[in-house]
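What follows is a single structure, written as structure tokens, with notes after it.
For this depiction, one protein chain was excluded, whereas all remaining protein chains were kept in their positions.
Let's look at chain A:
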Amino acid sequence: MTTAALELRNLQKSFGKTEIIRGVNLAVGKSERHAIIGPNGAGKSTLFNLITGRFPQTAGEVLLHGQNLAGKAPFEINRMGLSRSFQITNIFPKMSVFENVRCSLLWSMGYKYNFWSMVGRSRALTEGAEQILEQINLTNRRDLPAGTLSYAEQRALEIGITIAGGADVIMLDEPTAGMSHSETDYIVELIRTVTEGKTLIMVEHDMGVVFGLADRISVLVYGELIATGRPEDVRGDPKVQEAYLGAALEAEH
């Protein structure tokens, strides 16, 4: 069996006495599109933050291409080929759109902490950034400060930043949150094309997006995965229906 792109082994996280993630086991294969769903407060974002090194886990392991990520800082994890977006739009607002993308290319193009070459002189950088801009359809916004873009455009830019570094494991945290239908369709199409051949792990509330994009789905409820499988299997799973709908009803009351 080949190593999974991302593997979680008995991952746990507690804040004080409160257990948020209670032993999650999951293996996501190479170039699989995997969605994590679950009711509010299930711990989806916490799980994301554990994987990307934003919080340290209480117990368990996270393996990226078979390598343990314990004790690694976010920038080290990123260098190993994992990139993420955020639930709340997270870009560089005062920099131009082009500059946002160019900065996200620097490390992967080997510039590191270079202070002797001019970024403007590198054709590879400029063309790479322009290619990404074209992919995310923001070419005509190139020189605007990123903070002035519309919400959907900022989300698109964030996806561009996330994929630009050439990471092969992409994690998107609620990429369509707060979007209208047409904007959602646009972003879903964008995600589909830019993650071609890459491993995608996403948290998403919109079931239309989840069932349209994902190869497999995991359902997280109260810090535990109660089901993992192909969309049609998960949809039919009585445990999922009970837990998910039950929690959804609870949330409504």
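Following the convention adopted for this analysis, contacts are C-beta pairs under 8 Å (C-beta built on N, C-alpha and C of every residue); 3 or more make two chains touch, one makes a residue touch a chain; residues count from 1.
Everything below uses one rule, namely that contacts and distances are computed from a predicted model.
Given that one chain of this complex has been left out, which of "Menaquinol:cytochrome c reductase cytochrome b subunit", "Ferritin-like domain-containing protein", "ABC transporter permease" or "TonB-dependent receptor" is its protein name according to UniProt?
Hidden chain identified via UniProt as "ABC transporter permease".
Could you tell me which of A:Glu99, A:Asp168 or A:Asp185 touches the chain that is not displayed?
In the complete complex, the chain left out is touched by residue A:Glu99.
Using the touch definition up top, pick the residue from A:Arg22, A:Arg79, A:His205 or A:Arg235 that touches the left-out chain.
Touches the omitted chain: A:Arg79.
Which residue numbers on chain A touch the omitted chain?
52, 73-75, 78-79, 83-84, 86, 90-95, 99, 102-104, 106-108, 111-120, 130, 134, 137, 139-140, 142-143, 161-162, 165
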